[in-house]
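Only one protein chain is missing; all other protein chains are in place.
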Amino acid sequence: MGFTATKDKGGVMVVQVDGQLIVGNRQELKQLVQEALDHSERKFLVDFSKAGYIDSSGLGALVSISKKVREQGGELRLSGLNEDLRSLFELTKLDTLFSISDSTKQALAAF
Amino acid sequence: MGFTATKDKGGVMVVQVDGQLIVGNRQELKQLVQEALDHSERKFLVDFSKAGYIDSSGLGALVSISKKVREQGGELRLSGLNEDLRSLFELTKLDTLFSISDSTKQALAAF
Amino acid sequence: MTQPIRLVVRRTSDVSLPVEVSTRIPSVLDAVHESVEILARHAFAGLTPTPECERLRNKLKTLLCESLANAIVYGHHEDPTKFVGVRIEVDTTMVRVHVTDTGDGFDPAAIRPPLDPADLDRETGRGLLMIHKLADSVSFNPQGNSICMTLRRP
Partner (left out) sequence: MTQPIRLVVRRTSDVSLPVEVSTRIPSVLDAVHESVEILARHAFAGLTPTPECERLRNKLKTLLCESLANAIVYGHHEDPTKFVGVRIEVDTTMVRVHVTDTGDGFDPAAIRPPLDPADLDRETGRGLLMIHKLADSVSFNPQGNSICMTLRRP
């Protein structure tokens, strides 16, 4: 359970969420992105293809990250949401706030 | 859960044990066989192909039935025991007391 | 979670009769997700794991996580000596969850979830929204410190 960050050749920070994004680990994700912003990273992809669960505070953390990235003139995308997770974004209308791609590949191509 | 008795064309009373033969229903089986003996039935096949469980008092009931059938000069066979049930007969050495066939068909042919 | 939780299961072996699983959970946010995992597992022990059952179990987990987090944070201010009561009833038609804290409660009618485009940037306020969207019915006690959520079984 945790996050793996790797930099793709196009300069995108790909953060893989392993398992779940919840009240217990959202702080870790926020920190990871903040540090990358401090190191002048500006393109972020959060990938959920290995995640099965996001709670409301996990959604809150994503909203917070997206604000920070935007404030720095950066770009944030999400990918790999399964059917349940995608419906979570729909019912909270957060699908209108985030750029969501089916796969990492599609998301990376969109930067 | 219970017992279904049918008479085969060779005159064998086939008793099918449905589910389990345990302390709670062994009396019913003993009665069923006793009544058949009273009606002059002498060939019995108890089939376990739809049974998954026999407890020690179920084994006791089979021993009791086998004695009664023998006393009347009758014949009792068992069939359809799964691997777990068969090992139960082996570890109690009751495989040496009963005539056990793999299938109803084989058992019926042996009468 | 290092401390084991203790849950009480009341049931017969007949799956057509109601099953009741209850427990008390210390007000520690880190314990929520693991407790929920265990509760869901035992509430559904004995059901054939069909895809519908899996979806229902996922919904149940979300309802439990969100209501427990609220009870712990707003009801008990994360005081680990205070316990949240959880009771789950499962029968052939529905799954019902009661989550109760000992706090002051709140007025659920006064809560507005951040659904307006201008509000989407708000970081909080989506817990009750998720509960209302996923559950088939939601009710509170008059004091507002006990929530009852029902899921219809397909």
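For reference, chains read A, B and C in written order, and residue numbers begin at 1 within each chain.
The rule we apply is simple: contacts are C-beta pairs under 8 Å (C-beta built on N, C-alpha and C of every residue); 3 or more make two chains touch, one makes a residue touch a chain.
Since we're looking at a predicted model, the values are computed, not measured.
S.K.: Given that one chain is not shown, what are the shown chains it touches?
M.R.: B, C
S.K.: Among C:I5, C:L29 or C:M94, which residue is in contact with the omitted chain in the full complex?
M.R.: Going through C:I5, C:L29 or C:M94 one by one, C:I5 is the residue touching the chain not shown.
S.K.: Just to verify: which one of B:D8, B:E35, B:D84 or B:D102 makes contact with the chain not shown?
M.R.: Going through B:D8, B:E35, B:D84 or B:D102 one by one, B:D84 is the residue touching the chain not shown.
S.K.: On chain C, where is the contact patch with the chain that was removed from view?
M.R.: Within chain C, the residues that touch the unshown chain are 1-14, 17, 20, 34-35, 37-38, 41-42, 45-46.
S.K.: On chain B, what residues meet the omitted chain?
M.R.: Touch set of chain B with respect to the missing chain: 20, 22-24, 53, 55-57, 59-61, 63-64, 67, 84, 88, 91-94, 96-97.
As a working rule, only the chains that are shown with their structure count from here on.
S.K.: Measuring centre to centre with CA averages, how many angstrom lie between chain A and chain C?
M.R.: So the centre of chain A lies 26 Å away from the centre of chain C.
S.K.: Quick one: chain A and chain B, Cα centre-to-centre, how many Å?
M.R.: Centres of chain A and chain B (C-alpha means) sit 65 Å apart.
S.K.: Express in whole angstrom the distance between the two chain centres, defined as the mean CA positions of chain B and chain C.
M.R.: For chain B versus chain C, the centre distance works out to 50 Å.
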